[in-house]
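One structure is given here, and the rest of the page talks about it.
Of the protein chains in this complex, all but one are displayed in their positions.
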Amino acid sequence: MKALRLLTGCAALLLALGGTGTTGLAQHVHPAAPPSAAPARSQSLYALSATLSDQDGRSVGLDLFRGHPVLISMFYASCPDACPLLIARIQRIEADLSPRERANLRVVLVSLDPERDTPEALQALARARGLDESRWRLMRASDDTVREIAAALGIKYRRLPDGSFNHSSVLTLLDRSGVVQARVDGLGRPYADLLKRLRAAAAP
Amino acid sequence: MRAVVLSLAIVLAGGSAFAAAPGGMARVGPGSLRPLYAPDSGTTAIDVRAFELARVPVTNREFLAFVQSHPEWRRDRVAHVFADDGYLRHWVQPDELGAGVDPDQPVTQVSWFAAKAYCAAQGQRLPTEAEWELAAAAGDTSADGSTEAGIRERILAWYGRPAGARLDAVGHGTANYWGVYDLNTLVWEWVLDFNGTLVSGDSRSGASADRMQFCGAGALAAGDKQDYASFMRLAFRGSLEARYTTSSLGFRCARDVVGP
Partner (left out) sequence: MRSTWKVGGLLGVLTLGVLLASPHDAAAQARPPVKAAAAPAAPAGAAVEAVLTSAPDVPPPLTRRDPAKVVVHLEVREVDLEISDGVMYTFWTFGGQVPGKFIRVRQGDTVEFHLQNHPDNKMPHNIDLHAVTGPGGGATSSFTAPGHESQFTFRALNPGLYVYHCATAPVGMHIANGMYGLILVEPPQGLSKVDREFYVMQGDFYTVGSYREKGAQPFDMQKAIDEKATYVLFNGSEGALVGDKALKAKVGDRIRMFVGNGGPNLVSSFHVIGEIFDRVYTEGGSRYQENVQTTLIPAGGSAIVEFKAEVPGTYIIVDHSIFRTFNKGALGMLRVEGAEDKLVYSGKEVDADYLSEKAGPPSTAVASAVTALEKGTLDIKTQTAAGEMLFKGTCSVCHQTTGQGLPNVFPPLAKSDFLMANKQRSIEIVLKGLNGPVTVNGKTFNSVMPPMSQLRDDEVANILTYVRNAWGNKGEQVTAAEVTATRSKIKLPPGAAH
């Protein structure tokens, strides 16, 4: 039952094994470094020190929510299908949390379309969807930064000639230090495992 | 200025063996590319502006110089998000090649983040997929290699050989129409938008995109079904994450056209 223990194990064990995350039903396992791996190699996503701006036009770092568990993904405001579903899915996950867990959780959504997703557009979206802006930040960044964040999150995307995007939907959970704890690839996939780890990460 | 100093440092570090391999950039394009998977049903050709592409892939020697001057990219210091545990594993030390590694071989076991950082340090960038494919589509004597006999077979023959064989040094084959070497016969190469191809892990899913997995227009009609090498590159890129490294995967840099 070793493999099952791994999936239900604690965050510390995951840290020692290199911060792998579950991706829905598939798990990309990297050759496990021994627990005594050099601590000099950062496990955190925040090693990618990117600068973005939020829906209020403020300049922020990717790690603005360090110290909180974070759900992070990518979207664009004029997306017709998947992105509304993505937001709805995160809201459903939030609804499954206790008030205290929810208060701890932060949500970061980075736009694939910085050209059209201006701060005004992002604000309008936040209001239209009734997002709790004290915890949800919608961000835009340079094309290069967007490419790096997508690469780090394992999100595939391509801008089409008409300005819309093909993109995959990956929802990633970061712990308080920015280490990846779970990934759900695809909107139809079950997220029970992500929820379990979110609770663990949100615990005081 | 920094780019100049770094380039100079790289040249000095090379010595005579480096001078033998063709260096510098070649001008590629402008041209038109038949995409393998059209992003939408309306697109039959992708126009690529002229750009400059390194003649040969980045070598072990060059990358070593980069790691020495940017120690955050040593394999014992690099962040996990930037590179997996295979990163530069073939070097004897984090900052030393060792006797078993030929300095003039293309550097492998490098991730997309590492390749990107290297190019940025030279004042350059990674080529886009369209740029790379345009350069690679050329044959020996024309911009469209599909018209030249034997080109496809030569490429497929490389893909059929296992990676275990020792890598050749860069630049020892023949340059293609654009004056670029080794595009199809040495190593796989990173491109800037490697994660722009939305194919599922099952290569047979083909034309119908799964909207729950991939948002967007979703019309994936394979362009030239005879172009197996492109299929394989597509499949290979699709299997990668940005932090991955493999023993057959290297890179070269590009830059926008300088001057008229």
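Just so it is clear, A and B label the chains in written order, and each chain counts residues from 1 on its own.
Operating definition for what follows: contacts are C-beta pairs under 8 Å (C-beta built on N, C-alpha and C of every residue); 3 or more make two chains touch, one makes a residue touch a chain.
Treat the numbers as computed from the prediction; the structure is a model and nothing was measured.
Engineer: In the complete assembly, which of B:69, B:93, B:142 or B:239 touches the absent chain?
Structural biologist: Among B:69, B:93, B:142 or B:239, only B:239 touches the chain that is not shown.
Engineer: Which of these touches the unseen chain: B:32, B:68 or B:247?
Structural biologist: Touching the chain that is not displayed is residue B:247.
Engineer: Need a quick check: the contact residues on subunit B for the chain that isn't drawn.
Structural biologist: Touch set of subunit B with respect to the missing chain: 84, 86, 153, 156-157, 159-164, 188, 200-205, 210, 212-213, 228, 231-232, 234-236, 238-241, 244-248.
Rule of thumb we're sticking to: only the chains that are shown with their structure count from here on.
Engineer: Could you give the separation in Å between the centres of subunit A and subunit B, each centre being the mean of its C-alpha atoms?
Structural biologist: Computed from C-alpha means, the inter-chain centre distance equals 29 Å.
Engineer: With touch defined as at the start, can you tell me which subunit A residues reach subunit B in the complex?
Structural biologist: 18-19, 26, 28, 30-31, 33, 38, 40-45, 47-48, 79, 81-83, 147-148, 150-152, 154-158, 160-162, 164-169, 185-188
Engineer: Which residues, counting only subunit B, touch subunit A once they are in their complex?
Structural biologist: Listed in rising order, the residues of subunit B that touch subunit A are 39-40, 42-43, 76-82, 84-86, 112-113, 116, 192-193, 195-198, 201, 209-218, 241-243.
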